[in-house]
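Notes follow the structure.
All protein chains but one are shown at their positions in the complex.
Coming up: chain A.
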């Protein structure tokens, strides 16, 4: 689907009316499901994700001998609903793109969680994508962070993620290209973008995924904008967690 993004240079406004450094509306709820150990619901624009955490629980080992190592196993299961996209599309269990996202998320949280506190156990994250409009991996990472906080799994800091792109495509080789923050679905189809996740307030990058081609000169700008966006995301997630904390405190005083 060819898309005309050349109008950006006229008013410096993107297709949905945002400026280059503006996030979409980020809305999150924590502890949405009573039956799960931890759960969260996150909206980044029109991307909607539900995450539930089970565990830390005893490993269900299928083969008797392999009883897990001295660290907890982080398992991620992503299911993309058939109705989530524009056209109805059913994805198989072993879709390559989905399994790569699962590995990325699992690796990221295996580093940031104190998995050594739970030997021989597993923490399973299950993600349901109800609606997708860009920044899928970033939304999943943010939802997982919130659900893990709800489940009370000790972690070093939040993993906050967002995407960053560049205003012109690789082939147009435009020198004037500006970096963009938090791309939506239409922009993602057209423009080069990366997903970056940082650990808390620091500039430490824990996740960086890029699947499109871009001139190496633009990469630094994109990364800087992305890391900056992650800090904004952290603020929002932190407020959600604090609001929940205040609610729990009020409940306990009664």
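Assume contacts are C-beta pairs under 8 Å (C-beta built on N, C-alpha and C of every residue); 3 or more make two chains touch, one makes a residue touch a chain; residues count from 1.
What we mean here is this: contacts and distances are computed from a predicted model.
Engineer: Assuming one chain is omitted from the figure, identify its UniProt name from "Prefoldin subunit 6", "Ribosomal RNA-processing protein 42", "Vacuolar protein sorting-associated protein 26" or "Multifunctional methyltransferase subunit TRM112 homolog A-like".
Structural biologist: The UniProt record for the chain left out of view names it "Ribosomal RNA-processing protein 42".
Engineer: Which residue among A:104, A:126, A:163 or A:184 touches the omitted chain?
Structural biologist: Spelled out, the listed residue whose C-beta touches the missing chain is A:126.
Engineer: Among A:79, A:215 or A:232, single out the residue that touches the unshown chain.
Structural biologist: A:79
Engineer: For the chain that got dropped from the picture, name the residues of chain A it touches.
Structural biologist: 33-36, 46, 48, 50, 52, 54, 77, 79, 81-88, 90, 93, 126, 128, 130-131
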